[in-house]
Every structure is written in structure tokens, then in C-alpha cells.
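The complex is shown incomplete by one protein chain, all other protein chains being positioned as in the whole.
For clarity, chains are labelled A and B in written order, and residue numbers in each chain start from 1.
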Amino acid sequence: MKRRSFHALALAAGLLASTAIFPAFAQNAPSDLIVAQAFDPTSLWPNFNTASDEINAGALITEPLFWTDPKTNKMMPVLALGYEMEDDTTILVSLRQGVSFTNGEPFNADAVVASFTNFMNPDVAPAYGRYASVFESIEKVDDNTVRIKTKSPYPALELALGKVYIVPPAYWAEVGADGFGAKPVGTGPFKLEEWRRDDRIVMTRNETYWGEPLKGIERVILRPVPDDMARAAGIEAGEFDIATNIPIANAAAIEAAGKKIVEVPSYRIFSLELSNLEMHPSPMHDKLVRQAVNYAIDKDGIIDGLFEGRAKHLNGQLLRSNQVGYNPDLTDYPYDPEKAKELLAEAGYPDGFEIDFRFPSGRYVQDQEVATAIAGMLEAVGIRPNMIQLEAGEFLRQLVGRELAPIGYVGLGPADDPDLQMSQYRSDWRYSYVSDPEVDRLIDAGAAEMDSGKRAVIYQELSKYMRDQASVAYLFQNVDLYATGSDVQGFLPRGDQLWMLYGVSVGDK
Amino acid sequence: MGKYLLTRLLYVLPSLLGVLIICFFLTRLSGDPTHLFMPVDATDEALAAFRAKHGLDRSLPEQFWLFVYNALQGDFGNSLRFSVPAMNLVAERLPATLELAMATLLIAVTIGIPLGVMAAYWRGRPIDTGIRYLAALGQSVPTFYWGIVSIIVLALWMRLLPTGGRDGLTSLVLPATTLATTMMALIIRVTRSSMLNVIEQDYIRTARAKGQTEFVVVVRHALGNSIIPVITVIALQFGVLLGGVVVTETVFSWPGVGRLAIQAIYARDYPVVQAVVLFFAVVFVFANLVADVLYSFVDPRVRLK
Partner (left out) sequence: MTQTNTVPSPSQRRGVWRGMLKQIRRPGVAIAVAVVIMLVAMSIFPGLFTSQDPNLQSILSRLKGPMFEDRSGVLHVLGTDQLGRDIWARIVYGARTTLIVSIGAVLVSAALGIFLGLIGGYVGGVTDAVILRLIDMQLAFPVILLVIGAVAVTGQSLAALIFLMGLASWPTFARVIRSEVLTLRDREFVEAARSIGATQSRIILRHIVPNVLSVIMVVATFELSTMILIEATLSFLGVGVQPPTPTWGGMISEGQRYLSQAWTVSLFPGLVISITILAINTLGDELRDLLDPRLARTEN
């Protein structure tokens, strides 16, 4: 009897412990747009940092003068009305009228001048030094016009203009960059309501917004969800309206759950750095060996197999097909292991060789997997890679420290301009692994040419030359995957992972 | 008892200092972090300015001296990423982590101890075997895998709970149970073996002979006398628990100190890494101190001196 009472009690205790109490879910209003990104921003001032998750959050509140719209691939005026070139180095920008910041300050030429002055001060906006150095000066012409001078003719001008976000000068003077980053005030469609670090940023609709109000969206809630699997599960379960960086492996299940997958060809170009720098002696100095590496890699296998078709061929060049300077005559090195072996033998390595191969883990999409696959392909032709896996931070340090040699797996995603892309391969660039005077000459020629047609010819020549030299091993162009709820319309990010909510609406399938 | 606690605290100080020193050199050895905070195409001037601002251009001994000097005054430096005091970042995220740790402890103890008692009581019976296998299972699955599988099964398929975030009690259930699995398994094992040591002792027989109910005998006499090793293990496991927080908070996007820690390590945000490690160390020490005090409550024979 006594023992039995103990049984009963033990059973009761067990049951009690295992049944948790489930209160009702905290319901979000249907007019809340919940966006899951990987990281919480450090600052909501978009010119604080160049990380896309940060800019995307801040750009809902503060706006730039121009924005290159991914739907049309054209530059669209935001706070500007348009611009005209007075000469090669002088731009006259006319500004939108009747716009004010949510704290009541007017948007005018003074605000633009103040914002550009911040942007051009390396102590205030150090992350944008490369773009700031383009500008010589800015002055107010009248309340609705500013004149901007560049130091020299600059082909990627529109790009640089679009980088500057306009802040209210009086408020900025009061709180400074750090204060503004924590509590921004802007002209954008939303204003900050609450920011719980690492948890959520809540933004409410700006009732006095100058533009078209976003249909069906009263609030935007940004949630940082670092784990890819968890982010994908969240959108599949309907907890988020938009989720960024969806793993390819989850795309099918998300679509099957009735959500939409948005595929955006990324600006990120993947290649193997095959260093021919003097500081990195290796067989990679031999053009034949570099070509052999290119022949050894099965691009189709990677794109169709590992990425299930959600990646694009490079066609033997580093510029993308919709860019100025893309060379339509070039093709990928075919996958030909036999040819690779022949070339290696011809270069004096009939038995192959052993070589260090560095790659990141957790920085790029399926990076460890792609690197392992490539290592297997190289091994098959006699190049025995000694795989060195680098944690993401260490990888970045080695990349910019020129330690990612002799072979390094990289995905470079610079701004959308042929000069900014190709100058990454100039021999004096911080993380260039190519040392070739001809490459340098063509890069310089392209950078100085303002005429788009002549520019294109120079870059086509450069691409052809680099392909023949096999300056790098060409791999693929990445495709970014986003997922949205079925009732989210018009969401389209750019290839640099930036997005705005202009034209996005919720409801009415 | 006050004097005892004070002595204990004094003993702990050199350990904490040691932890900080190791942490300082470990982080500094991992190289110049400047490039991780600036865009890859940042200008050289901008890089130099960043280094100067955070004292990274000074020699290592100089940096160390400054670090110790400031740390002794309670200043652990500014985060390289957020430009605010590192300790503030930890303090901001403290409530979330403590909430998670307490819930974990609660689950692990309320399930672990009864199961351990039952296993010991019915030693060698099927129920004992079952509980022991359950414990082994809990100890044999990595935390991240538990986490992801539970997200898929409970949040995605069954839609019982949210996949992550910190939004009321429902969002606490998955991360806390995930984190509790390992600890619960350990508590089961320790409770069982400790109970076995006690259960055949003479005073248990005496208690039975006196006609006390079986429940009183088991819970008051046997469990009461075998609880000390359990408390010790829980306190010692606090370090492991905090390590587990790192993974769990990342998987469940729980806005706590563990996630801050992993981000800071990946980004080489030295001051934040130091602040987090110091925080973990203090929590660990505190947990063990609490365990010491608990001893004297559960067992009158233990006197703190």
C-alpha cells in the first residue's frame, strides 16, 4: 500500500513535469510585415557600415537621393528629382520639394549638403572612404538644388551618388553618428518605434510620408535569425512575411508550403584565386597549370548538382551578362580532366603535385561543400589539394592579408560597376592575387574612359586576355534566394542583397 | 557564514583575473581584427584611424597594461563593433540569458530528480533500464541537432510552438528543453547513483521500521541525504550550460549573451569577448557559491566555516 502510494506520486510528478502550459501565441497584426534577416544591425544609419542587413534596416527610415531599381535596372530618383552634368566633373542635382523629416525639419539643399559633408569626412563615415574620395565638393545653389563636383571624371557616378543617405542636419548635430544610429530620423516610409537588440526592430508607418503609402503595411518588424535552417523553418511555418538568405535545400519545401521563392542573381562572383604573386611561389605561376585547374573543374556539376540549378555560369569572365563590358564571345573552360592532365604533364608535372587550398566555412552559401567538391575534382587530375578550412573571420583576415594562397576559394561581391569589379585584380589592389602588367594596363584604361561604348570594348579585351591567361579559375555566379509569404507582392532585392520596400504591398493575392 | 562567503570570494578573485589574462592573450593572438570591421575596400587612412581609435596600433605589452589598468577600475573597453562599453552589451542581454538558464535548470531538475529517484528505487527493473537509456539518449545527441530537429517537428510540422525569438513563454519552451536535455540526463544519472548509495543505509531501514510512508522514506530520508552530489554536479555543470547557451541561442535566435559571445568571437570584437568570458566566469563562481550555501540547508551536518 505504502509502496503503491509512492508509485502514484512519482507518476503524478512525472506528468506534471512533462506537461508545460501553453499560453496562446502572441499574435501579430495582419498589417505587420515581419522580415527575418541573419543579423541585427549595429547602426540604423545606412552610411555607418556596408553590410547589407544594416543598410536594409536603416534605409526604411532614411532615404538616398537615388536608388537603382532592380525591377528596371535603372536609376530611380528618390529624394532627388533628377540630375544633369554641367561638365565632366560637375553635377547639378535638383531636389524633391515639400518633403520633411519626421521630426519636422525640412528636407532641402542644406540637409543634402550636411549629409554629403558627413559622408565625405573619413572620421564620420570611414566605411565609405572609397566612394567619398570621388567627391571634391558640394554646394547649395538654391533651396532645391545642389552642385556636386568630382575630383576627376568618374564613370560610376550614379552608383556613388546613390550611396549617400540624407539625414536631418539639426538633429544630427545634436546626437552625432552614434546617437543617430540608435535613433534615426528620416524622410522614409517608416519611423523607428522600438529596437530590442538582437531581438526585433519595430517600425511604424510614417503618416506624413511624401511618397505612395505601402498598401497593407502598418508596421515593419525586423527579426535577426542567425541560423539558416531556423529562418527557413520560420517562413515555412508562416511566422515571417519575408526571409533573406534561404538555403537552396529548403527552397522546395517552402514553395510546397505555398510561399514564394524570389531568386536574385547575385553580384557575387565565385572563383579560385590562383596566386602568381612573387611572394607565393607555386606551380600556379605557370599559365598551363592555371589552365589545367580550369579544365579540371566540373562547373555543370557544381551548378546543377550542388546548387540544383540555382547558380549561373560565368562564361569564362568576371563581369555579368547584363553589364557594360560583358564579352558575349567568351565561354567557360570546358570540363575536360584528360586535357587538364595533358597540360599538367606539358608543364612538367606528369605526376601532379601537392598544394595548399584555403577556403572558408560559414561565409558563403554551401562553401565547405563546394570547396570539398572542387578538391575532389582537382585530386582526380593529380593536383592534390591540402584542404585548409578557415573560420569566417580568419578567412577574411587572410583574404585581405594576401595569405589566401596559392589556391583560395573566394566569392567577391563588389559594387555594380565594371571598374570597381575589375580593379580588384589590379596587381596593387589589397587582396589581388594577380600580377600581370597587361591586366593592370587595361584596368587603368577602363577606369579613365567615360564613353560607355569605348569602355565596353576595353573590358571585353581585358576579359578575353584574363581567360586566356587563366588568371583565376572561373566557377559560378551566385543566386540569392529570398522567401516571402504568398500575399506579399512586389518584393525584389538587388544583386548586392540590398532591398527597399518601394512598390511592395501585402494582401490581395 | 558571512565570513565564509567573504573568504570564498577572495579565493575566487585570482581565478577571475587568470581567466581575463588568458582571454586577453588568446584574443590578441588571433590577429589584427581591423579588416573585419571595415569594408574590404576601405582606404588605408580609414584602417589606420580605426586602429588608433581602439589602441590596436600599440605594442602588446602596452595594450595589456592598459587593459589591466582599466579592468581594475571596472572598465572593460568599448566594443569595436558597437562603440559602446562592452559590459553594457552584456548587461543588455543578461535578462534573456538568465531567463533561459533558469527555465533550463527548472526543467532539468523537476524532471531529472524524480526520474533519478525512480530509477534508483526500482533498480534493475525495466523502469530503471528505461530511464537509464533515456538519460544516455539525452547525453548522446548534440545540442544543435536537438534544437533543429525540435524546430522542425514541434514548430514546423505540429505548429505547437514558435521557431524562435523571444516572445513570451511559448518561445521559451523549445530553447529551454533543448538546453535542458544534457543536464537532465546528467542529473538522472547522479541522482540515481547517489540514491543507491543511501537507500540501503541503516537509517532508511529505521525510518521504514518506524512505519513512515514509503514516500516520506524515499523523498525525505533517502533523497534528502543523497542530494548533495546532485547539487555539486549542477553547479559544476553551469560552465557547460553556459557553453550550450552559445549554440542554443543561435539556433533559436534568442537575444542573449551566448549569441553575443559567438558573434564577438567570429568578429574578433576583443573587448566584448573579454566581457562575456568574465561574465560567464562570475556566473559560474556564483553558482558554486550558491551550491555551498545550499549544502548547509539540505544537510544540517554541513556547517560552513
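Criterion: a contact is a pair of C-beta atoms (placed from the backbone, for glycine too) under 8 Å apart; a residue touches a chain by one contact, two chains touch by 3 or more.
All values derive from a computational prediction rather than experimental measurement.
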Subject >> Sole residue of A:Thr145, A:Ser321, A:Gln389 or A:Ser427 that reaches the chain not shown, by the stated touch rule >> reply: A:Gln389
Subject >> Among A:Val202, A:Ala253, A:Ala347 or A:Ala445, the residue in touch with the chain that has been omitted >> reply: A:Ala253
Subject >> Touch criterion as defined above, residue of B:Pro142, B:Gly168 or B:Gly224 at the omitted chain >> reply: B:Pro142
**OP:** Could you tell me which of A:Thr68, A:Ser361 or A:Gln489 touches the chain that is not displayed?
**Re:** A:Ser361
**OP:** Touching the hidden chain in the full complex, which residues of chain A are there? Just list them.
**Re:** 228-229, 232, 247, 249-250, 252-253, 298, 301-302, 305-306, 361-362, 366, 368-369, 371-373, 375-376, 387-394
**OP:** Spell out, residue by residue, where the missing chain touches chain B.
**Re:** 11-12, 14-16, 18-19, 22-23, 26-27, 29-31, 129, 132-133, 136-137, 139-145, 148-149, 152, 182, 189-190, 193-194, 196-197, 200, 229, 232-233, 236, 239-240, 242-243, 246-247, 261-262, 265, 268, 273, 276-277, 280-281, 284-285
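Keep this in mind: only the chains that are shown with their structure count from here on.
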Subject >> Centre distance in Å when chain A and chain B are each reduced to the mean of their C-alpha atoms >> reply: 36
**OP:** Would you tell me which residues of chain A are touching chain B in their complex?
**Re:** 2-3, 5-6, 9-10, 13-14, 16-18, 20-23, 25-26, 39-40, 42, 49-50, 122-123, 126-130, 133, 178, 196-200, 223-227, 229-230, 233-234, 236-237, 239, 391-394, 396-397, 399-401, 414, 420, 430-431
Original post:
Okay, in this complex, where on chain B does chain A touch?
Top reply: 30-33, 35-36, 38-43, 45-46, 49-50, 81-84, 89, 92-93, 96, 107, 110-111, 114-115, 117-118, 121, 148, 151-152, 155-156, 159-170, 173, 213-215, 218, 250-253, 255-256, 259-260, 263, 265-268
